[in-house]
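A quick write-up on the structure given underneath.
The other protein chains are all here in position, but one chain of the complex has been omitted.
And now, subunit A:
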Amino acid sequence: MSDDHVYLSLAEGHDDSDARWAFGTGFEDPLYGVSTAVPENVDRAELAACCLALADDALVTAQRLAEWTTRAPELEEEVALANIGLDLLGQARLLYARCGQVDGTAGGEDAYAYFRDADDFRNVRLAELPNGDFAFSMARLLVFSSWRLAHFEALAGSADPVLAAIAAKGVKELTYHRQYAAEWVVRLGDGTEESHRRMQAAIDQVAPHLGELFAAHEARTEVLAVLRQVTEAAGLSLPDAPPSAAGSGREGDHTEHLAPLLAELQSVARAHPEATW
């Protein structure tokens, strides 16, 4: 493979591999070569449930971020949101793969992503809400990445070495996801009268979902510290005691928005269940 012909040689493929450059179905195990053992002091059901929920959060968020492609205010933001979505998709793949090793089903990532219905997904509701205003997407990304970052920092010390490694890697990625979102919240909050109004509306819209996040993983201190810092810098107000929404995606109790998202995500895989692309 020479420098000049790198892309041609990629297209040629290999006799012994189906290495491809897009995300579809039928990919090789992203955890290939990683020990499948589960330490004795780890509860398998708990570990599988944890991996599944965190994978679902990432997959659904990645899908919403991908929806901005061709719709974002600027090309650079499309590239940024696609990059962030790709990181989360990668986290989802690793977590689904670990879940499949642990839960006894030996299910691959495709089984989890494409062949479960909305009731079986365990993502938090915040992730599935429609993108709406760009300001809302930034407020959500700020909250989601701050919360997930705190969760992953804790999980980097997990008794399961695979989950710990996935989390340690994810910490680095979530740090710049949060940074990106925070800068937009400040820019819009401290921008024009119109951008301020819409950014404040977005914060008010996201705040009621904090309760669900904290019930799933208690990170009130870390997340609220970030939100206070950002909203203060942006001249925005953070609702004092955000009311908790009833029900949780962690119990499979979703809004009406998840099923249409999954219908689009899963349509090709379900129409052609044996196909790989």
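Heads up, the rule we're going with is that a residue touches a chain if its C-beta (ideal position, glycine included) is under 8 Å from a C-beta of that chain, and two chains touch if they have at least 3 such contacts; residues count from 1.
By definition in this document, contacts and distances are computed from a predicted model.
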Looking only at "Formate dehydrogenase subunit gamma", "Branched-chain amino acid ABC transporter permease", "NADPH-dependent 2,4-dienoyl-CoA reductase/sulfur reductase-like enzyme" or "Phenylacetate-CoA oxygenase subunit PaaJ", the name UniProt gives the absent chain is "Phenylacetate-CoA oxygenase subunit PaaJ"
Please identify which residue in A:99, A:149 or A:188 touches the non-displayed chain.
A:149
Residue among A:49, A:201 or A:233 that touches the chain left out of view:
A:233
One chain isn't shown here. Among A:49, A:86, A:201 or A:215, which residue touches it?
A:86
If I consider the whole complex, including the chain that's not displayed, which of A:186, A:210 or A:258 touches that chain?
A:186
Against the chain that's been left off, what residues of subunit A make contact? List them.
1, 3, 6, 10, 14-17, 19-23, 27-34, 76, 79-80, 82-84, 86-91, 93-94, 149-150, 153, 161-162, 164-166, 168-173, 175-176, 178-180, 182-183, 186, 222, 225-226, 229-230, 233
